[in-house]
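Excluded from the complex is one protein chain; the other protein chains are retained at their positions.
Moving on, here comes chain A:
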Amino acid sequence: MIRTVAALVVALALSSLLITVTGGSPPAALQALVRGSLGDATAVSLTLLYAAPLLLIAVGACVSARAGVFNIGQEGQVLIGALAGAAVGLRLAVPGPALVVVVLLASALAAGLWAWLSSLMHRLRGVDIVVSTLLMAFLAQQVVAFAVNTPWLLQESRLGRATVLPQTNKLPADALLGSIGHYPGLQINAGLLIAAVPAILVAVVLARTRWGFRITMLGLNPLAAQHSGVRVGALSGVALAISGALAGLAGAVLLTSPLSTNRLQPGTSLGIGWDGLLVALVARNRPLLAIPVAGLFAVLRSGGSFLAATGVPSYLVDVVKALLVLAFVAPPALKRWSSA
């Protein structure tokens, strides 16, 4: 704990130093960061929008990491989820608001299968899961780029002589996530609820069920798990698929919430797959802890773009984020290293 606090102090000091060196003022930057993320109802709405996909990805990463399977390809799973969601939302004639449900399910299913492929490769050919999930992310980017650049696939329809962009048509209104509740100025997107439910559910399942116990055992000692009657290959495949499915759900949330133009684009994922992984890393694979951490990363994201507007280079936000991650991740690693 003391180490973590110390590391945080170091990270913040380094961040201030960097801001000073690049010609900014740390207090002003902090103020801008807070104003841009929590300053008013609009800012808070934006922060909450970011929090939802971050949390979904982080919770998924918790599931697989706890099972000892390191999925780092969330960025790709987000894209595949968004792709499936867009395809279903645009092509399937489901009447009324049921459409958004179908879109969400399709995203989760597609991304879950996509992630599960890595598990399959591992079981059939011994391909390392860390490597394959990562490489599959780059493959996913290509698949999405191809889909939105190919007229007979998902590229937007040509209207008259307008140039077509590499993106899909806008999703119908029935496929979009609306706000829940009515608050003056503040908008709470349904995506937040979709993210919070799995976080709590996963926490409870991991801590309180036999299945969760098996996952934990699998992560800590796969041989002991096998010895105790766990189907190691199948269970780790399921964990990876769940992780992918939640990332896919995050993709659907990105696509159908006001964070995007509600069109699938190669950049729809906003790099949030990588950030979500960091959230899980900082939360040390604990789903409930991932909730506040996702909030923090959402603040950095929404506040970061505002900060850039005040003249502080926007990449500094990424550096600060990286320092924060190191501050949380380094102390336990150092502890292990010094006691080894």
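In this text, contacts are C-beta pairs under 8 Å (C-beta built on N, C-alpha and C of every residue); 3 or more make two chains touch, one makes a residue touch a chain; residues count from 1.
Here, contacts and distances are computed from a predicted model.
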{"item": "Omitted chain (choose from \"Two-component system response regulator KdpE\", \"Heme ABC transporter ATP-binding protein\", \"Glycosyl transferase\" or \"Molybdopterin synthase catalytic subunit\") - UniProt protein name", "value": "\"Heme ABC transporter ATP-binding protein\""}
{"item": "Contact with the hidden chain (one of A:20, A:42, A:209 or A:261)", "value": "A:209"}
{"item": "Which residue of A:217, A:264, A:312 or A:327 touches the chain not shown here", "value": "A:217"}
{"item": "Chain A residues touching the omitted chain (full complex)", "value": "208-210, 213-214, 216-217, 220-221, 223-232"}
